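Here is chain A:
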Amino acid sequence: MSTETATPSGVIHDIGYRTYDGERVGRLGIVRALYWHSLRSAWGLGRGPKAKIVPFMALVIMCLPAVANAFSVSRTGIRAIAYDEYMFSFQLVLVLYLAAVTPELISRDIRNRTLPLYFSRPLRRTDYPLAKVSALITAMLVLTAVPELLLYVGTIGSLHGASEVWHETRAFLPGVELAVVYSVTFAILAALLSCFTGRRAFATGAVAVFFFGTWVVSTAMVHLTGFRPHYHHDPDGGGYFVKPESPGLGPKISGLLNPANMIEGMKEWIVGRAPDKAEIPYPGGFGAVYLIVLVALCALGLFLLMRRYQKASLL
Partner candidate 1 sequence: MTTATTPTAGPAGAAVPAAGLAAVIEASGLTKRYPGTSRGPVTALDGLTLAVPPGVIGLVGANGAGKSTLIKILLGLLAPTSGSAAVLGYDVVDQAERIRTLVGYMPEHDCLPPDVTATEFVTHMGRMGGLPPTAAKERAAEALRHVGLHEERYRLTGTYSTGMKQRVKLAQALVGDPRLLLLDEPTNGLDPAGREAMLDLIERIGAEFGISILVASHLLGEIEQICDSLVAIDSGKLLRAASMSAFTKASAVLAVEVDEGTGQLGAALKAAGLEPRRDGRALLVRLGATDEEADRVYDAIRDAVADLGLPLNRLERRRHRVEELFADERFEDDRFDDEAALGAPAAGTAFAGTGATDIGSVGAPVAAALSADSLADSPADGPAAAADPVAAAPTDPAAAADSSAAADPAAAPADPPSAGTTAGGAATGNESADEH
Partner candidate 2 sequence: MTIDNIPGQRDTAAAGTGAESGSSAATIAPDPAAGHGAAAEIVLDNVTHWYGNVVAVNDISMTIGPGVTGLLGPNGAGKSTLLHLVSGFLSPSRGTVTVAGQATWHNPGIYRLIGLVPERDSVYAFLTGRQFVTATAKLHKLADVDTAVARALTMVEMDTEAADRRIDTYSKGMRQRIKVAAALVHQPRVLLLDEPFNGMDPRQRMHMMDLLHRLGDSGHTIVFSSHILEEVERLSGTVQVIVSGRLAASGDYRTIRRLMTSRPHVFQVASSDDRVLAAALIGRDSVNGVELVPGGGLQVRAGDYGAFSRELAAVAREHGVRLRTVLPADESLESVFTYLVAS
């Protein structure tokens, strides 16, 4: 009664070691994989729920003014914040985000001594920091550009007519440019500060202290040296305070002491707008120096970062 097809059959499959003859992505592919992995880590993706708290809190806080602005513009027509002041006003959030995320991206592999495993793979020594810093810059871009975009979208929703939208877009683009500059500068500096220690707390501290500390010092010195009224002695013995027409060299140099102030100063120089806020340095023609110093600072930061990963001590 058994048919041919019912013949019992059995097979033992080989589940032993298999060699791999499939595709390998090569060095660039690996760098790309490391970049994506790091970018996801920077937003706490692929990690526990706790790792997502700080990044997303930061994003929410960054976006709040933009949302508030949308309401404000639609109800009263008053804008809450300008595109090109956004980053400067909320640099506290940017720094906190970096202080939390950079050690995770950079110091963690030093602390766990995972770097030798990366270097024993086809990556080159500079590929690793390049992928990491690119991921950090991208993560920062999300944090800086999304609020700008929300601000823009929220505003044009209440505008009427193409010319108003065009005008708004003209104001929006420098904001995005500024977001890029902030992201690149802050990310490079934070990565550099984190790559010398395996201790997450030290790296967090270094990032926070560097950005806040220099900002406090720089801003205080701008205040102290710029537009400081000096006492004018009258020949008859009397006198009065006068505010100078333009600041001296003091505030110009003081502005170079902090990355955010440097970027703001450079912006003021490029835009050519007189300072209406005392804490923002207005470098005037000195602004070219700001641009040069800023570019040099980023280049130096990148260079030092790359050199750090050439060191044999990390193996």
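Candidate entries met the following condition: all candidates are chains of the complex that A comes from, given by their letters.
Rule of thumb we're sticking to: a residue touches a chain if its C-beta (ideal position, glycine included) is under 8 Å from a C-beta of that chain, and two chains touch if they have at least 3 such contacts; residues count from 1.
Every value quoted in this text rests on a predicted model; they were computed, and no experiment measured them.
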{"item": "Direct contact with chain A in this complex, candidates 1 or 2", "value": "1"}
{"item": "Candidate 1 partner contacts - residues on chain A that touch it in the complex", "value": "16-20, 22-27, 29-30, 33-34, 37, 46-48, 108-109, 112-114, 116-124, 312, 315"}
